[in-house]
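What follows is a set of notes on a single structure, which appears directly below.
What you see is the complex with one protein chain gone and the rest in place.
Chains here go by letter, A, B and C, matching the order in which they are written, and residues are numbered from 1 within each.
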Amino acid sequence: MKGILVLLAGFALLGVGLEALGLAAGEEHHGGFWNFIPLWDFAFGFVGAAILGLVARGLLKPLLARSEDWYDAAEGDR
Amino acid sequence: MTPYALAAALFTLGLGGMVLLPNLVRKLLAMNVMQVAVIVFFIALATKDGGRVPILEPGETEAIAADFMNPLPHTLMLTAIVVSVATTGLALGLLIRIWRQYGSLDERILLSRLRGSGDDATRHGAGDDATRHGAGEPPR
Amino acid sequence: MNPLDWLAIPPLAHPGLWLALGALVTAIATATGVLGRRAASAPGILFAALAVFAASRAPSGSVDFRVARFDLVWYHADDLSVLFALVFSIVTLLGLLYGAHRLGPGETVAALLYAASAVATVLAGDWITFFVFWEAMAITSVALIWQGGLPESRRAGMRYLLVHAAGGAALFVGIALHASASGGVLDLGRLAATGPPFWFLLVGVGLNAAIPPLHGWLTDAYPEASTTGAVFCSALTTKTAVYALLRVFPGAEILVSLGVAMALYGVVFAVIENDFRRLLGYHIISQVGFMVAGVGIGTELALNGAAAHAYSHILYKALLFMGAGALIEATGRRRLTDLGGVFRSMPVAAILYLVGALSISGAPLFNGFISKSMTLSAAGEAHFYFAELFLSLAAVGTFLSVGLKLPWFAFFGKDRGIAVRPLPVNLLAAMAITAGLCLLYGVRPDLLYRMLPFAASYDPFTAGHLASNVQLLVGAAVLFALGFRRLAPTPTRNLDADWIYRGRPGRIARPLVTGARALGPVAQAVRSGALTAANRAIVRLAAPGALATGAVRRDPFSFRTPIGRTVLLAAMVVGWLLLASRL
Partner (left out) sequence: MIEALAGLLVALPLAGAALMPMVAVLRRRGTRWLAFGLHLLTFAAAAAVFARTAATGEAIAHRMGGWPGPFGIELRLDGLSALIALLVTGLSCFVASAPVDASRGATRRASPVREGLVRGALSMLVAGLVGIAATRDVFNLFVFLEISSLAVYTLVASGGGRATVAAFRYLIAGTAAGSLYLLGVGFLYGLTGTLNMDDLAARLPGVEADAALTAAVALIAAGLAIKAALFPLHGWLPDAYVFAPAPAAGFISAVMAKVSAYALLRLLGETLRGIPAGAMALETMVWLGTLGVLVGGGMALAQRDAPRMLAWSSVSAMGAILLAVGIGSPLALAGALFHVVAHALAKGCLFLGVGGLAETLGAGDRRALRGLGRRAPWTAAALTLAAFSMIGLPPTAGFSSKLLLLRASLAEGGPAGVAAFVALLASSGLAALYFLRVLEGIWFRPRPEGRPAQRLPRALAAPVLSLAVLVLLGGVFSAVVEREFVSGAVEAVAGATADER
């Protein structure tokens, strides 16, 4: 578990370092204003995943989840 | 265009019903739908925008053919309806006899019965004449 | 002349020809007993290798032949079609290698014919040829799904067939409308994205591309295919549709929104899916969404991106399905809720699977990165900012479910002490080669870029791109690390668009299903009738007494066919006369 955390932290540092490198090299940016926010992609990755999880688990699943043999029962009279 | 589309839809419906429905009554109904489609088609042929029924109004003495709808398809269809009624009547009669004989109107069941009894075991009419086996012929 | 140079002559350069030949040889060799069941896929592998070779050096140009009054272009090679033909051939080769230990003759033949149809579809130069092979693809893929062997495979295959028949009908109507609108021009070229022809073609092609709500067949049928069958299915049908969109509707803006919607739809459903092959199926939809959006953006970079992403996707998705198949083969389970902690028992397959997972997530140095960031950059450059944002979101979701959720709950997580069968060498070898290709293209993108249809140059390895991707993945990983318990799968089935025909509304269409089923007995009757006839003929000639003495009792020729069949045949005669007189 600790190894994973170290790995994550390493990659996070790599991300920060690469962004700094890109800024230093003066690479062009395209896209919406949000792309110019520093470390935007960290936040987007985290929040986006949270939103997706919430929508899927909180909204869709209560609506759509059925027992696994639901279709068999629905088609039972074939 | 609409009446032709209607005729086409009815014809397809009837054809599909005749092909797909195993119940003989439904098959017969589908057949009737198909006949109605043909009738609709003919009547559609006869119609004309702004056309009148080809009957002179009281007091009218002169008839201009271009004003009227074509009456011939209607008369033809009268005959076709008679034919259709006769066929349906005969078919219903047959169905009653089939029902009495087999107790089923499902073609699949009927066919398996026809086959199950075997062509050589009994000849036709076993139902209304069970004594047709010759004397001394053991029923096989 | 070097013998292999023969493969550069157009008729022989058609990779589909080699795949079909492979099917023929397999069928003959196994039917005659020359080849045992266990080696059934051997000739297929050989011929697929030939197909790869032919595709890799297929010369540009067209070959046509005349049927009735149509010039049918059955070989039309340019950069775009050869790219798809090549990757189809490669994945066929890898798939056959992957399944070599268990592929029977039937499945091998079906897979080869399916791949041959897909290759022939992308190499078709006119709508008629395209349509013919498109339909052939539907039929052969069903044959492959049926080889899954379970009752549910048969039923799902039947539904798949019906849905694709409907899609084929829409496509046909679209082609007919287009042909009559254009005065009989049937060349497969760019079309205006307006009017009835467009909508019909969009429905017809979009069904194969699994654009929601036309995607139900995919997540319905693919999980029911055999472990090997799913590898082929994941690669071929949807990508053929992407090819068609690239060819016909580049720059149709409606495709941008459709593609983005697809990408998100697949991701969201994947998050709550339990059957891991269905989960991967949802990610096909999501990834195809990237390509469809790319087609819709329509700049040279975007089209290149879509084509490159299709190429990459076929490789890593095949790898993912191979990994999923390996899980099933090793454990016999197909739900995440039944799995956990098998990493230690099958580390090689798990690591190879992770290569695929990182590829699909767009991790740098894997091949998903080099094509996905191309599409995203194209969206940004063409000012489709929101498309770029939402596609990024879909990428996050992809990593969340394929890169984190699936491996965590399957390979790691709670150890349930599941007994694991050892995996055969050929299976692991195929996975390793596929993973190697994913890495190769990830490190050397120029190998892929030089095959792309447009000359637009692109460099994925800028610090900004790398940073953006690394940050996204890390962000998602952090969330997963904090909240993975909430994402745990549950043993449920989620309703989806296939409810339309499997649930209550589907009952309205039940007669259609009955009608399609009626075809089964026809084929059966023809087959058994012919066999019995031959058998009886021999009996009659060899031993005339046998019949009289009752040695052959049952009389198979007193059968009666339902009278509806006569009516149906009459309708078919009418259809034939209508068709034949018009040609």
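Here, contacts are C-beta pairs under 8 Å (C-beta built on N, C-alpha and C of every residue); 3 or more make two chains touch, one makes a residue touch a chain.
Owing to the predicted nature of the structure, the values given are computational and were not obtained by experimental measurement.
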Tell me the shown chains the invisible chain touches, ordered by label. B, C
Residues on subunit B that touch the omitted chain in the whole complex? 11, 14-15, 18, 24, 27-28, 31, 34-35, 37-38, 41-42, 45, 73, 76, 79-80, 83, 86-87, 90-91, 94-95, 97-98, 101-102, 107, 110, 114, 117, 119-129, 132-138
Contact residues on subunit C toward the hidden chain run 533, 536, 547-548, 555-558, 560-561, 563-567, 569-571, 573-578, 580-582
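Keep in mind that, in the parts below, only the chains that are shown with their structure count from here on.
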The chain pair with the larger count of contacting C-beta pairs, comparing A-C against B-C, is A-C
CA centre of subunit A versus CA centre of subunit C: separation in Å? 27
Centre-to-centre distance between subunit C and subunit B (centres being mean Cα positions), rounded to whole Å: 47
Applying the document's contact rule, which stretches of subunit A touch subunit C when the two form their complex? 4-5, 8, 11-12, 14-19, 21-22, 25, 27, 29-32, 34-35, 39-53, 55-57, 60-61, 63-71, 74-75
Quick check: in the complex, which residue numbers of subunit B touch subunit C? 15-16, 18-22, 27, 107-108, 111, 114-115, 118-119
Looking at the complex, which residues from subunit C come into contact with subunit B? 511, 514-515, 518, 555, 558-560, 562-565, 567-568, 571
